[in-house]
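Of the protein chains in this complex, all but one are displayed in their positions.
Chains: A and B, in written order; residue numbering restarts at 1 for each.
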Amino acid sequence: MENTTIITLTIDGRAVSVPKGTSILDAAATIGIKIPALCHMDLKGTCVKNTPASCRICVVEVEGRRNLAPSCATQVMEGMVVRTNSARVVRARKTVAELILSDHPNDCLTCPKCSDCELQKLVTRFNIRRMTYKGEQSVRKKEETVAITRNMDKCILCRRCESVCNQVQTVGVLGAVRRGFETTIAPTFDRMFKDTDCTYCGQCVAVCPTGALTERDNTDRLLDDLCNPEKIVIAQPAPAVRVALGEEFGMKPGTIVTGKLATSLRYLGFDYVFDTDFAADLTIMEEGAEILHRLRAFLGGDKSVKLPIMTSCCPAWVNFYEHNYPDLLEYPSSAKSPAQMFGAIAKNYWAEKMGIPREKLVVVSIMPCLAKKYECEREEFSVNGNPDVDYSISTRELARLIKRSNIDFESLPDSDFDTPMGESSGAGAIFGATGGVMEAALRTVYEVFTGKTLPRLEFTAVRGLDGIKEATIDIDGFPLKVCVAHTLGNARYLMDKLRKGELNYHVVEVMACPGGCIGGAGQPYHHGNIEVLKARAAAIYREDEGKPIRKSHENPDIKQLYEVYLGEPLGELSEKLLHTRYFDKSIK
Amino acid sequence: MKVSCEALRQVEAICRKFNNDPGELISILHECQNTLGYLPEEVQRVIARELGIPASKVYGVVTFYSFFSMVPKGKYPVSVCLGTACYVRGSDKVLEEFKRVLGIEVGETTPDGKFSLDCLRCVGACGLAPVATIGEKVYGRLNPSDIKKIVAEFGE
Partner (left out) sequence: MTINSPDVLEGIRQEALKALSQREESNKATSAQAAGLEKGTPHMQILCCGGTGCKASESAKIAQNFQESLKAHSIEDKVDVVVPGCFGFCEKGPIVKIVPDNTFYTSVRPEDVEEIVTSHILAGNRVERLLYVDPSTGQHISDSKHMNFYRKQMRIALRNCGFINPEDIREYIARDGYKALAQSLQRPSEDVLADIKASGLRGRGGAGFPTGVKWEIARKFDAPDKYVVCNADEGDPGAFMDRSIMEGDPNSVIEAMMICGYCINAHHGLIYIRAEYPLAVHRLKVAIGQAREYGLLGKNILGTGFDFDIEIRYGAGAFVCGEETALIHSMEGKRGEPTLKPPFPAEAGYFGNPTNVNNVETLANVPVILTKGPQWFASIGTEKSKGTKVFALAGKINNVGLIEVPMGTTLREIIYDIGGGVKGGKKFKAVQTGGPSGGCLTEKHLDIPIDYESLAAAGSMMGSGGMIVMDEDDCMVSVAKFFLEFTVDESCGKCTPCRIGNRRMLEILTRITDGRGTEEDIETLENLAKVIKDTALCGLGQTSPNPVLSTLANFREEYEEHVRDHKCRAHKCKSLLTYSIDPALCKGCSACARGCPAEAIAGEVRKPFVINPEKCIRCGMCLSRCKFGAIKVI
């Protein structure tokens, strides 16, 4: 980086100094002037960025300029004089919002995004109290997939979803189609998501400012099951849920609500409240064993062994390589995701133990993720049409359900998860952040491989928001080269190298969402604020530190499960229940 | 309608002629449309694969530019100029008459595949306004009452 020049300018009569290259929007924010913006999104520190300067909500007056300037994309200049609230600006801004509103179905009361909609907030903020402009409204395609609900009538063409789908995830499904008033953001050839390469990562949903892209809602279905006396309904919340759920109830981002989460699930009527963290430990046992297996083969001179081994917990990532890299399906670990491992154990071991017939048992996962909804529907994860995990609800859906069930979340007492599938280690907890699976695996792989106790449990090199992180871990003299990537764009970079034979790692972790599961598409909306993700990640690591057991292989319930039921990792029963295979899903 | 394998091979050849360079997408689309008459989905998929870009990108470009068409044009494509010079000399009425005589709207093709109707903006023959083109031929100084006769020329 060259030396940063400092620029001084005046905004609304106040002087402000910021580094060269700063936008007027960001400069204003440093002195507490919050210019309204809509299409703009910049998740600083990640590659999630969208600055088309197209909505024109954030326009400001810059002295000497003929027309108004979009503050999100106009860089500061020395001596610039900016007005963010002159009569001219206020009128223009309101008119632009009114225009957006004139092409928007104003069914806010029944919109899934009601009260969390960025457009709605602007309308209130600008004091728009009537429909000034009436005219033809766009009628666009609607679709409900297992994971994502699409109602593009509500699309305001901010292009955030297009940016994440293309620049960030490089999935390249959503794009602008046609032009002018007819412009639509649509999947390839105006098809349905299911007929495209969509991975259901849901990042389009995570960034959508309105109700155009939302999650598929499963709360009514869950309520029906909870009320059904014939059904035994059990819950498994993912690691990332407990560090984000509180936000939906006005708590500070990063508040850990594990105890309240367990209590709320009981109050909702779940018969048993278990924990996906437990299954995360199980995943480490299986995946760790697989890592060790391949490494030993490799060290033994087996040239055919596929390295690097890649994690396979993230269902969007699985979709991504099945669609785009069908030639490389032997690289990812065959281990199922923690949620599916949980389902397999619950519907086999636990159901048998409890004497509950499979069809009476309803396993519900509570996930930060939308792709998990899709994962539940994968045929290979069901027995005679009965899925191991019946369905998944997102963090947001759970929050809605809690509110709907008259539960005052903040005043809830803490409680523990049920046993035997509720106990977890700190290693299981950190699955929720990018690098977490790698760190958890390293703790176990190191100790099993070397037979020694780790002097220090934290592998900080694989933590943090860098898109691709690398580290070389000394395992008794063997330099284990690992790599951690989050977002599918970074994954594509690695896979393209792998295809060319240029990827020189032993183990690679991939998570589809920015920041890992804490930034999942089912989480409370971050609205472009990176501090929210950072606080959640910090909380994940605090959760780990607070655990008495911090290594998966030391989780007593896991040990017992192997002793009484599974036998050993990669054993016959483990292979049958906890491992899967992948399919070529490329569109020919 | 299914695109023949041979046609798809032609598309591949065109892409390769442009070194499979995504920057040449529009030139490639032009040449494919010149060769095949239109740009159906299969063709766009082949182009996307050859250039290593998402098919949604190709589709986004095809639908952006009015020159590209995903449906086959009529044997005799009719284009009525709606440039300003033609407009002030009554091209809107000429267009209405074409629609009436052919029984189709702008962007459509007659069921027998003979005529398709489009608008264009200025062929630069403003001296002959209002103007329409059928295929390569330019018809100038048109009057709505001429249209029936002109269409009939292609009638057999």
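Quick notes on this structure:
As a convention for this text, a residue touches a chain if its C-beta (ideal position, glycine included) is under 8 Å from a C-beta of that chain, and two chains touch if they have at least 3 such contacts.
From a predicted model like this one, the values you see are computed outputs, not experimental measurements.
Every visible chain touched by the undisplayed chain in the complete complex is listed here: A, B. Between the chain not shown and the residues A:Ile11, A:Leu68 or A:Ile256, the one that touches is A:Leu68. For the options B:Arg16, B:Arg100 or B:Lys149, the residue in contact with the chain missing from this view is B:Arg100. Interface note for the absent chain: among A:Ile33, A:Cys55, A:Ala289 or A:Leu361, the touching residue is A:Cys55. Screening B:Leu29, B:Val78, B:Ile134 or B:Val151 against the full complex identifies B:Leu29 as the residue touching the chain left out. Note that of B:Ala7, B:Leu128 or B:Ile150, the residue touching the chain absent from this view is B:Leu128.
Considering the complete assembly, chain B touches the hidden chain via residues 21-27, 29-30, 57, 60-61, 64-68, 82-89, 93, 96, 100, 120-129, 131, 138, 140, 144-145. What chain A contributes to its contact with the hidden chain is residues 52-57, 59, 67-68, 70, 73-75, 88, 91-92, 95-96, 99-100, 102-103, 132-133, 135-136, 156-157, 176, 178-183.
Quick note on the criterion: only the chains that are shown with their structure count from here on.
Our note on geometry: chain A versus chain B, Cα centroid distance of 44 Å, whole angstroms. Remark: chain B residues 41, 44-45, 53-57, 59-60, 63-64 touch chain A in the complex.
The touching residues of chain A, when paired with chain B in their complex, are 166, 171-179, 187-190, 196-197, 587.
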